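Excluded from the complex is one protein chain; the other protein chains are retained at their positions.
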Amino acid sequence: MHGFNIAQLLVDGIVAGSMYALMASGISLIWGTMRMLNFAHGEFYMIGGYTLFFALVALKVHPVIAVGLGLLATFMLGVVVERLIMRWLLLRAEWEMPTLVATLGLSVFMQNFALRTFGAGDLGLPYVVPGVFRIAGVVLPGQRIAIVLVAIVAFAVVWSILRYTKFGVAIRATSQDRDTAVLMGIDFPKVYMLTFGISVALAALAATMLAPIYSVNPWMGQRPMLKAFIVVVFGGLGSLEGAILGGVVLGIIESVGVAVVSSEWQDVIAFAILILVLWVRPQGLFGAKES
Amino acid sequence: MKLKSALIQIAIATVFAALVPLMMHGEYALHVAVLALIFAVLAASWNLVSGYGGMFTFGHQAFFGLGAYVSALLAMHLGISTYLSIMIGTAFAMVAGVVIGLPVLRLRGAPYIAIATLAFAEIVKLIADNLTNLTHGESGLAGIPPLSPIGAMSFSIADSRPYYYCALILLVVTMVLVAAVMASPIGLAFGAIRDSQDAAESIGVDVTKYKVLLFMLSSALAGMAGGLFAHYVTVLTPSSILGIDVMVQIIAMALIGGLGTLFGPVVGAIILTVGLELLRSLGDYQLMLYGALLVVVIIVLPRGLSSLPMLIASAATKQSSIRGSSWKHPIKQREP
Partner (left out) sequence: MENHAALLELTGIEAGYAGVQVLWGVDLELREREIVALLGANGAGKTTVLRTISGIVKPWHGDIVLQKQNLDGLSPREIVSRGVIHVPEGRHVFPRMSVVDNLRAGAYTERAWSHQRETLEEVYGLFPRLYERRSQLAGTLSGGEQQMLAIGRGLMARPKCLMIDEPSLGLAPKLVDAVLDLVIQIRDLGCTVLLVEQNAQRALEVAERAYVMEHGRILFAGASAAVAGDPAIRQAYLGL
């Protein structure tokens, strides 16, 4: 035991938080653009995990390629799901409840599909990034350093896409005023499809980073998704910056919390904070009130 | 629906339902029927908040579980009558309903309501998981006493028949309550709220008070169903009654039958419970089917089976259909 090594706790919190942030930013992106909550986000995370596993173990490809395959497979699945299922619901006048139900159904379907196809067992993976570093008493496995770096790169990429590319302009315009975006010639169904794909690919990225630390199983996406829900409420749905900030804050709260509260009560506290936050600030802790 | 005609319909349905055990052979079939009735209470009580009240919650299983655990633990440890323990469990669920209802009512927007109620249910489940010296966690709380005897009638795990009638009484009470509430001024107010919350507020409907009332009633009914369930199956695990799977079932039942209708959730509960039993041989495919069913129903039949007659009628006459009103032009409305 290293007792109360604050630096270690902070570092651990940032590592965990960066993954929460990745999950949450995907949920936030879909919400911001399409005004729907994706209850199957965790299952896309799971698809990323399984794809990584099979790419590494069955195809024996290089880890970087395996991660790429995980992202690609999940992205494509997301695009197909949006086109075949969500599209019908999003075009309705009343779409909030139907999309919740559909993604919930999808979540149950995908979980049990995985259970049936791959079995209930935990599939372990070796660390993709080897080695352990020690800096000033803080223990840092290479995998965990990679996690933070990958998250930073991913955020930089997503932010640049939103900020500078034509597609990013389309996403932002659609999310702020869809009907007017149509008048600009923006093809919002295409924007929806790609946004959904990118969003779930972010979940897959988190999964490929975390799968070696935890393991791959049909339910692996449940916890991360619930955590991501907490984060988006902290950060305000639809805000990328909020998702990042909220993720890191939750990560640190949790890691410091372990030192104070026993681990099985951690999630209870996290969810209780969530309800409290919603009570006090229904628009999220850092989120601005939506116009 | 007028209250009188609703009550007549409930009475007729009750008579038929009361005859079911006489026609059934085999303990197992009756067992499935009891489960169907208990789930019908759950679906009908959730429908009160979500279908009529327009607040789409994802944590109804928490009230079911609270009622079940509280009643089971009281009966086991204090040795009180199971009816008293169920009442206390119901009260617990009702209080919990108010406690979670108040913050949820402040939220506008389906996603936040969904997340908050889901988080609440997770808290309840985690507590049941963690208090192992009380609940034995996932290894299960066993040895829950069956319902206390009433006069000459005694209850045991071996005979589902008395439980069937208990569950039927609970369901009838639930439906009469739902019908009565919806026929009252409260029900009329909710019609206005569903159409437009702002409009309802502007005509002076005390939205919050009514919503809390619905929440209370709905969670109390779910808690009572939980109590009955606990003393019927006599074994509880957090994942079997507090898991999100339970919520998925409730939603599927209410949706398939028809959200916001009196009989829809009950019909949905019976169809799905019996249907799932028939599909039991499919094992894991069962839940896969459940998920797929939810997706298909929400796309193809968003208003459930109850809208089927109207859909067929309108398809036959080619007049403006149910769809015409729900599939408005994509570009027009919808504010961020």
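Every chain is named by a letter (A and B) in the order it is written, and numbering of its residues begins at 1.
Keep this in mind: contacts are C-beta pairs under 8 Å (C-beta built on N, C-alpha and C of every residue); 3 or more make two chains touch, one makes a residue touch a chain.
The model shown is predicted, which means the values in this text are computed figures rather than measured ones.
A.B. asks: Could you tell me which of A:Ala55, A:Leu90 or A:Ile186 touches the chain that is not displayed?
C.D. replies: A:Ile186
A.B. asks: Could you tell which one of A:Ala146, A:Val169 or A:Ile273 touches the chain left off the display?
C.D. replies: A:Val169
A.B. asks: So which bits of chain A touch the chain we can't see?
C.D. replies: 166, 169-170, 172-173, 176-177, 179-187, 291
To be clear about the criterion, only the chains that are shown with their structure count from here on.
A.B. asks: Quick check: how many Å separate the C-alpha centres of chain A and chain B?
C.D. replies: For chain A versus chain B, the centre distance works out to 31 Å.
A.B. asks: If we count contacts the way the header does, which residues on chain B are in touch with chain A in the complex?
C.D. replies: Residues 56, 58, 100, 102-104, 106-112, 114-116, 118-120, 122-123, 126-127, 129-130, 245, 248, 251-252, 255, 284-285, 287-288, 290-295, 298-299, 302, 326-328, 330-334, 336 of chain B touch chain A in their complex.
A.B. asks: Write out the stretch or stretches of chain A touching chain B in their complex.
C.D. replies: 31, 35-37, 39, 85, 88-89, 91-98, 100-102, 104-113, 115-116, 175-179, 182, 226, 229-230, 232-233, 237, 264-265, 267-268, 271-272, 274-275, 278-279, 282, 290-291
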